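Beneath this line is the structure, given in structure tokens, with notes to follow.
Heads up, one of the protein chains got dropped from this complex, but the rest are sitting where they should.
Here is chain A:
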Amino acid sequence: MFDWRWDFTWQILPRLVIATGNTLMAAGFGYAIAVVLGLVFALAQRTPSRTLTFVVREAVEFIRSTPLVLQIFFVFYVGPQFGLRLSPWTAGMIAIGLHYAAYLSEVYRGGLDSVPKGQWEAATSLNLSTTRTYFRVIIPQALPPSLAGMGNYLVGIFKDTPMLSVIGVAELMHTATAIGSETYRYLEPYTLVGLIFLAISLPTAAGIRVFERWVRRKLGLS
């Protein structure tokens, strides 16, 4: 019933595998930016400065309430009007990194808030500085409850990388579409893309759960 061609499938597979590398790189870089920036956003909302808290709070809200694809377009096409001329890769990484930083900051906020007040008081009684308290006491305990959410967004960012194709980043989706327009065959490339996403997402999600348990054990929390 389907006109599935195996010779064509094998022929395009190497190109898609290479593109998978780009997809993983985009997801990896984007996530790295989001993980760090998200923590900055979360901590900024816990400083005594009301203004900083307000500004970051609103920025996070704004990012979370607008579509990612719009943000990608915005950084790439509107950026130049402000003298910000970026390559598709750079623009894509900034947009997707910022987008997921906003979401991750909420995950961190939940994790940080879940650390009992008594931990802060013990740290104060030992005269630990605020910075040290965060990095030695609070963040290690905020991590385990954040890991599930962090894992969800890792899979999420991976699945969102196809949106980078709209500005010409040569990731999986972009390559599959290119193959389709060259050969007029879309069934095999898009099916393969789906399978590749599945083959990476599922083990990643399972791996995250294992990692979560490992971290808990490692930190002596269970």
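The rule we apply is simple: contacts are C-beta pairs under 8 Å (C-beta built on N, C-alpha and C of every residue); 3 or more make two chains touch, one makes a residue touch a chain; residues count from 1.
Heads up, the rule we're going with is that contacts and distances are computed from a predicted model.
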Options "Ectoine/hydroxyectoine ABC transporter ATP-binding protein EhuA", "Succinate dehydrogenase/fumarate reductase iron-sulfur subunit", "Isoquinoline 1-oxidoreductase, beta subunit" or "L-serine dehydratase": UniProt name of the undisplayed chain
"Ectoine/hydroxyectoine ABC transporter ATP-binding protein EhuA"
Kindly state which of the options A:R5, A:R64, A:R136 or A:R209 is in contact with the chain not pictured.
A:R136
I'm checking contacts with the chain that's been left out. Which of A:L128, A:V155, A:A178 or A:I200 qualifies?
A:L128
Consider the whole complex, including the chain that is not shown, and state which of A:P14, A:G83 or A:G118 touches that chain.
A:G118
Which chain A residues would touch the chain omitted from the figure, given the whole complex?
116, 118-119, 121-122, 124-129, 132, 136-137, 140-141, 219-222
